[in-house]
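Structure in structure tokens, see below.
Note that this complex is displayed minus one protein chain, with the remaining chains in position.
Just so it is clear, A and B label the chains in written order, and each chain counts residues from 1 on its own.
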Amino acid sequence: MKTIMFVLVLLLSVASFTLATPQQESTDKPIRLTFYHYASQTHLLYINPLKEGFEKAYPNVTIESVEVASGGYEALSQKILLGLAAGDPPDVGQVGYTLLRTMVESGGAVALDDYMNSDSKFKKGNLFPAMMSLGQAEGKQFLVPIGTSTPALFNNMDLFNDVGLDPENPPKSWADARAAAVKFKAKDHLGIFWGWQVTGNWIFQAMLENLGGKMANEAGTQILFNDAKGLRVLEYLADLTKNGLMPVTDQGLGTFVAGNLGMWVDSSFQRVNTPKQANFPVRMSPMPTPDGSLPRVPAGGNGAMLFAKDKAKRDVAWNFIRWITEEEASRLLAANSGYTPANQAVIEALISQHADDKNYKVTLDQAARVVPWYSWPGKNGNKISAVLKDMQEAVIVGSKTPKQAIDEAAAEVTALLK
Amino acid sequence: MVKPFRLLVILFLVICAVLSFFPFFLMLSTSFKPVKEVFQISTHLLPQNPNIDNYIRVFRESQIVRFLANGAIVTVGILLGQLLVVIPASYAFAKLSFPGQRVLFAVVLAALVFPRYIAAVPNFLLLSKLRLINTYAALILPFIGSPFGIFLMRQYFKQIPSEYFEAARIDGCNLLQMLSQVLIPLIRPAVGAFAIFSIVTHWNDFFWPLIVVQSSNMYTPPAGIVYFADVEAGTNWSVVMAAAVVIITPLVVTFLLARRQFISSLTHSTIKG
Partner (left out) sequence: MRQQPKSLLCSNNCMTNLSSRPARLSRRAGLRYLSPYLLLFPAFLFLGLFVFWPVAYSIYLSTMDWKLGYASREFVLLDNFVDLLTSDDFWNAAKNTGIYTVLMSSLSIGIGLILSLAIIGARRFHSFWQALFFLPVAATMAAMAVVWRFIFDSHIGVLNAFLLRIGMNSVAWLTQNTTAMGAVIVVGIWSNAGYAMVFFIAGLSNIPKTLYEAAAIDGASSPRQFFSITWPLLSPTTLFIMIIMTVRALASFDIVKVLTDGGPVGATQVLSHLLYEEAFKFFDTGYASGIAVVFFILVLALALLQMRVEKWVHYQ
């Protein structure tokens, strides 16, 4: 046993000396930008090409990554906030849209307007105003979109055929969706699943806004979601679950690819992976709206924010942020992920390039109809999201009536907004 | 022992074993399934087209070998540090009497129960000041003072009759000799149990590395699992399960080896014989 211990200690010491030393700052010729980003496999597929592309365009800059392995956008923001707390923030950070407000209120984010106005290489006109608005807070631009996703309806074409519905013509209105679900149920299938659990109450907001409702007023001092329209959304969902037309679950993807669910509303980011996991052809279409018109869609996804403290670093970091909006980066993003870039010209090029890909077309078309994801002001934004999620869950599970749930949620959110 | 009773015992063990192993069976089965079969678990428990593609993907597309190596370095480092620090302390608590003993031990208990997630932020700030973020030191140092270890060893020491220590002292062994030549062999079973739990806990620790690791080559084994889990894009569960199998296997092997090394066989008498 003693020899084992000795060998282990020896190995340990050798290993820690050879492997432990982090990169030393050598010369000051090449400028290093620290970039905090997400590092799961799907995200690295588009981030690595972006990094390489930028370093090629700006050879004197190296991007040093701080990679967050998991935990979603919260973990990413947490890393950035930890950096701020320690006085050592990143130069550029990837931030999910829902967390924009949180990052801005930390006081560590740098507004980009001055750079946008003074840099002639920045072509604001190229970018979808709707997408740029995703990165605005307090009247200034803090975040520039990297990749955006929107809600869409995924349809199981085999099941459509099985119940006598036309898979090339999925339901467009809430009433049609309900009727289709009834047909599915008659043949022992699950009808439709609205992805209520997707972060930030995305789907609830989408349904509400397509009814003409709003989450709250502009200033965020008065909630508006608890009116008749909000109630109608909850009643619609309650009706579906109570009558067995919508499964009571939070596993949208799993239930859909298992093959017994006819329709599934979720993020367009799933466009690439879902067909790979399903044994049946999948057709995407815009999500159903109350009256059957094309939906306005809240945007999910992430963008880049500037946190650098040093002026010189900021200038270089701005180059990276601006580069992301340009054509080359946008093409790389679209080619390597299920996201849509913010660059209008690129999107139009993609639409003509992939004219046969009906699913891709849905995603690309929706880029023009993006609306901001409502971001709650004040310190309790994430908590408010959690309250709203619980509200939907209570209705779906059936433990509260829609009226009860919405009134209680309204009271809680009002208290949290103070 | 009466025969039927022993059969009953074995039957009981078998039922518990099946319940205990079932999730692993699912995990293994899923790891050999191609992606399209994964969600057919309710209809097909076993893979219909088993293959090892998922394992190939794990090794080829993630840095899992590096994560495993990091895991080994970190867990061994932590264990050695813990043993060095914990054994003397628990001996003192168990066998010596000195003023403030009860208070100090209560303090150790307090350290045991403190919710460790809250300690994450202050620890990060401290390590950041020491410029140790993203190093093995950051992964190892915070865990060396193990209240669990002190507690465990103290319990164990208390069961060893004081005569052993007195006799050794009489013979003129100084403290160091006593510790290394008398103590350690006596507490081998406890060291064995502690080693197993320390290694398992820190091998599977997911949370702390997320806080202090910044580059992907410093991540520990659990990171290999979540690398393939992506909530937004739709996780490929069969690959995730394959990664999980790869990560759990070394622990099981370690457990089996450690058992033989440290825990005496149940048919021989031990120190109290």
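One rule holds in what follows: a residue touches a chain if its C-beta (ideal position, glycine included) is under 8 Å from a C-beta of that chain, and two chains touch if they have at least 3 such contacts.
Keep in mind that what you see is a predicted model, and the values were worked out from it rather than measured.
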**OP:** Identify the visible chains that the left-out chain touches across the whole complex.
**Re:** A, B
Original post:
Looking at A:126, A:249 or A:344, which residue reaches the missing chain?
Top reply: A:249
Subject >> Touching residue (missing chain; options A:221, A:243 or A:399) >> reply: A:399
Subject >> Chain not shown: contacting residue from A:32, A:296, A:361 or A:383 >> reply: A:383
Subject >> Which residue of A:190, A:223 or A:350 touches the chain not shown here >> reply: A:190
**OP:** Provide the residue numbers of chain B that touch the chain removed from this figure.
**Re:** 1, 6, 9-10, 12-13, 16-17, 19-24, 26-27, 30, 39, 41-43, 45, 81, 84-86, 88-89, 91-93, 96, 98, 101, 104, 106-123, 126, 141-145, 147-148, 150-152, 155, 158-164, 166-173, 175, 177, 181-182, 184-186, 189-190, 192-193, 196-197, 200, 204, 206, 221-222, 225-226, 237, 240-241, 243-244, 247-248, 251-252, 255-256, 259-260, 263-264, 266, 269-273
**OP:** May I ask you to list the residues on chain A that touch the chain which is not drawn?
**Re:** 74-75, 77-78, 80-85, 89, 102, 105-108, 190, 247-249, 251, 254-255, 258, 260, 379-380, 382-383, 386, 390, 393-394, 397, 399-400
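Heads up, the rule we're going with is that only the chains that are shown with their structure count from here on.
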Original post:
chain A to chain B: how many Å between their CA centres?
Top reply: 36
Original post:
Can you list the chain A residues touching chain B in their complex?
Top reply: 1, 5, 8-9, 11-12, 15-16, 19-20, 22, 39-43, 65-72, 75, 82, 85-88, 149, 253-254, 257-259, 267, 269-270, 272-274, 276-279, 300, 338
Original post:
Which residues, counting only chain B, touch chain A once they are in their complex?
Top reply: 35-36, 38-40, 42, 61-62, 73, 76-77, 80, 121, 124-125, 128-129, 134-137, 209-211, 213-216, 219, 223, 226-236, 261
